[in-house]
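Of the protein chains in this complex, all but one are displayed in their positions.
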Amino acid sequence: MNLPILSLITFLPLAGAVLLIFIHRDRKNLLRFLSLGIAIITFIFSLTLYFNFNDQIPDPQFVEKADWLGYGINYHIGIDGISLFLILLTTFLMPIIILSSWTYIQKRVKEYLIFMLILQTGIIGVFVALNLFLFYVFWEAMLIPMYFLIGVWGGPRRIYATLKYVLFTMFGSLLMLVAIFFLYSMYYKATGVYSFNLFDYYNLILNPNIQIWLFLAFALSFAIKIPLFPFHTWLPDAHVEAPTGASVILAAVLLKMGAYGFLRFALPLFPDAVMKFLPYLAALSLIGIIYGGLMALIQKDAKSLVAYSSISHMGLIMLAIFALNTEAMEGAIYQMLNHGLSTGALFLIVGILYERSHTRMINDYGGVSKQMPVFSAFFLICMLSSVGLPGLNGFIGEILCIFGIFKANKLLAILGISTVILAAGYLLWMFQRIMQGPIKNEKILSFKDINKREIGYLVPIVIMMFWMGIYPKPFLSKMESSVTHLLNRVNKREIYFTKSQKDKDFLLEIEPKTTEEKNEEKEDKFR
Amino acid sequence: MTEIFWLIPFIPAASTLILAVFGKKLPKKYVSFQACFAVFASFVISAISAVGLLQTAHGNYPLVKNLFSWIQAGSFQVNLSLMFDPLSAVMALVVSGVGFIIHVYSVGYMADDEGYTRYFTYLNLFTFSMLILVMASNLVLMFVGWEGVGLCSYLLIGFWFEKHSAANAGKKAFIVNRIGDTGFLLGILFIFIHIGSAEFTAINEAISGGAISVGLATLIAILLFVGATGKSAQIPLYVWLPDAMEGPTPVSALIHAATMVTAGVYMVCRMNLLYTLSETAAQVVALVGAITAVYAATMALTQNDIKRVLAYSTISQIGYMFIGCGVGAYAAGMFHLYTHAFFKSLLFLAAGSIMHALSGEINMKKMGGLRKYLPLTYPTFLIGAIAIAGVPFFSGFFSKDAILTRAFAQGQYSAFYYFIWGLGIMGAVLTALYMFRLVFLTFHGEERLDPEVKKHIHESPKVMTIPLVILAFFSVGAGYIGLPVVLGKKLNFFGKFLEPVIKEVKEVHLSIQTEWMLIAIATFVAFLGIFIAYVFYIRSPLIPRNLATRFPTIYKLMFNKYYVDEIYNAVFVKPTIKWSKIIYDNFDLKVIDGAVNGTATATGFAGKILSYFQSGLIKDYGLIFLLGVIIFLAYLLF
Partner (left out) sequence: MIPTNYFLILSVVLFVLGAIAFFVKRDLVTQFMSIEIMLNAANLAFITLARSANSADGQIIVFFIITVAAAEAAIGLAIILLIFRQKKTIKSEDIKLMKG
């Protein structure tokens, strides 16, 4: 393909944001339609990725490489079966988010939309970057729009929430930066070549003792993003204060970045350290599952409840990733998409309610179903998707995760399965308190059922929920080879764990490049 | 014709979809027509396929239709495939047949409800899920149906969600079922890990091939049975079913009596090889069933809510089905399931008819003497009561006798089974007793109606009474396809039909005299129960009151359902909430967030201290600068 499709998808939203700058701030509808158009075009472009993606090739596809700053800092992007779907999820949700903010955001519409589009570029950039420097740039760049989205359009405690969010994330990512530069210097020492290329680093075989520190630096950064227990407290605050659109993107996509980071960086780069920390990480994930569920049970704020449910769900995803087998890994990736859809949808739903009554407290509602029957149906479906009801998407992910975990460790699976009960508990209870029972107060009597725009953005989500629950093959088949490849990479190196004889050396060995890679390099030079 | 059997579940599914999307715009008449027709079409195809099964040679079972490969990830391969064998056939016929009758009845019962379309959407969705459950060719797909019916149960119990009690009951049903379902899911996972497939054929092959040790079989069987106790409302997870009576009465008849709650029995029968392999698991099943049968019957004795009595009765009767499965009489268990579907749905529908007549009254204390007002409901209800009580020549007698005979026969191997049989007989007395208590209190004796209610009393419309008559007919006649073995093996048509699926390993023989004796005992206990009820509630109504005052503790215990709801609440629900709150307030907010905010405060504090050096005075800066230069120079020079 000659068209740099991946760059196009990545930077189209940014270009759109630049375009929006030149439009007068009072022409709100023009701004909205324009940004919606950009988001939809981006989505359509990203669909071509799916259709042209070859599921037989485990290595990155649609690769683009260009010199940037030198010293190994290249513009190097590409996707595999893991990042493909996360990009699709992002581009799929963005039009929905813009639609959901149509009337919700009234002040500074222009800036809101610009930040949203910039955010999208940042997110896609994180998922496509194959150069660690580039990755880090996107990883940090994404924080800026998010900071403003929460800090400007958020609720009363928005400044606290947004600072907490940014500082938490920065703290983690700085350690990661140090680790990246450490890898960089080691690669230079070993080969005399400057490189930030992820695939060059994959060939490094590091001393397990040094791996531990590097892994911890990476893992902390990702664990905060996920968030793993006990680094989770920024999440409820950020969610509660954020405007609906930001909540959706935060829950649906940003949290996945942590898990993605584990899959792309932490696991394959430091396999020996992973083996060492596996029990602890699994324990933290498990605690997260149960802890998040229990905390969700007692939340009074609907958004906070969904936020804690995210912690619980992400715990299951991480536990599945740490099971290190194909079923669990595919389940985890699938569950990431599910969680993106169902939790995103739940935030949209809370947003719809908030737009009508300007309160997020569960106790201020009651009997809403009577006033809003159509809305009630959507709420029910999204809730059930999050609960993991068979026939909807959540089930496929959950059963694969639990099956994989079960294969790895029966006890963990038995404890992890408690999420099934807890999720039913807190979500059904929330549904009951908000939607069922007698109509609680007069304010609810004035609620109007959802309008065409709102139906318009909920329907695609619901369709996807059914599709992914009934016919998951198009998704699973595309990720299979990438997942097996990744697992091979992690498991192949296990043997070196016992070979930590040369404690003083940072670097044990460097794998010879395969002929294919060499050929590729030649081609690069030729170009 | 049998090739189209896979359409059976999808006709109601299509109907559900149409109703869910366009329901609002469709006229009421069309909605009910479509909903009923879809179920009827399923019934017709089931019947055709079942006849087809009869004609094919035994070796050709089961019919399997692989629709597409559903989940495929590593070694986790699950197909979306349906199958049709005698066991599925029985269930499909019951579900679609009884389901159709209840759909029709609902047309009348729900006529004035504003959620009419929603009701039929849910009901069709239920039929679809239930048919998937019984026709799934693997455990995972079965689990889909299993949870699907749970969802419909949730939706239909909470159908009148404006009532707190209904919303609560729906939620309770779903969560309690989920607890059972986790056990079920774990069982599936164990099977998948050890056999590598969840297809029933593969599982059965593996079990017969000895791929599974007895210990593992016990574990799996008990885990699966945990799921069954949830769905089929057995001890200890039965608590949701009585509350489930908050739903519309036809729903109670269809879901909470005839079909969904028997899914556990179906599952155990489907996995019969597993339970045959593990005797411990089978004994657990039998014991839980027997205890539940008696325990639930005692609770039914004291309830005044007509639907709750029937709910406890359902729990008790399902206990009998599990006794059947546990003692190895799977066919008899299925047979009881099948007869029970008719007479219990009849009883529920008749109860619905009573409620309809009495403007929604459900308290038996405010009924009595209804016989003359409800000329059609009374005889049909009576037939149902006689059938469930186990009076000879009615369907319930044949099926219950088959179970108890087998339990007694198993006594040859272990005295344990005599105990089970004893409990069964005890339950039989109680069944007859509480059923006729219900009949006498409702239809006989003095009238205790509210005058306001009495003004509007009327027999139900035809669309409701005709289903009653049909069900009454089957409540009598359904038993004749499974006559006792003592009359000749050929006459047990039902058992023979199921034979290819249910492999009865242990042959048990009883002498003809013993069999006749057992029949006599069963007959005797049925009449005994009826007689006691007659004495208590017609002849001298003071006796039960005296008993209640003489043994207040026992009465209170039974009346309050042994306080199990309260105990569960105090032991599981409340502490969870309480401790979550404590952890949230103290750990999440204070420890973790405290650490985070503490770090922030400490950083701020350090900044404040350092800021003293920044006086804003240019001379201070100059001085510091000068000092720096001097130190630097000193370092360079010395």
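Labels A and B are assigned to the chains in the order they are written; within every chain, residues are numbered from 1.
In this section, a contact is a pair of C-beta atoms (placed from the backbone, for glycine too) under 8 Å apart; a residue touches a chain by one contact, two chains touch by 3 or more.
Please read all numbers here as calculations on a predicted model, not as lab measurements.
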Given the contact rule set out at the top, which of the displayed chains would the hidden chain touch in the full complex?
B
Option touching the unshown chain, where B:509, B:550 or B:619 are the choices:
B:619
In the full complex, chain B touches the hidden chain through residues 610-619, 622-623, 626
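The definition used in the following text is that only the chains that are shown with their structure count from here on.
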Within the complex, which stretch of chain B touches chain A?
20, 68-76, 140, 143-144, 146-148, 151, 154, 158, 161-164, 167-168, 170-171, 174-175, 178-179, 181-182, 185-186, 189, 192-193, 576-577, 579-581, 583-584, 588, 592-593, 596, 600
Residues of chain A defined as touching chain B within the complex:
164, 167-168, 230, 232-234, 291, 294-295, 297-298, 325-327, 330-331, 367, 369-370, 377, 384, 389-391, 395-396, 399-400, 402-404, 406-407, 413-414, 417-418, 420-421, 424-425, 428-429, 432, 435-439, 471-473, 476-477, 480
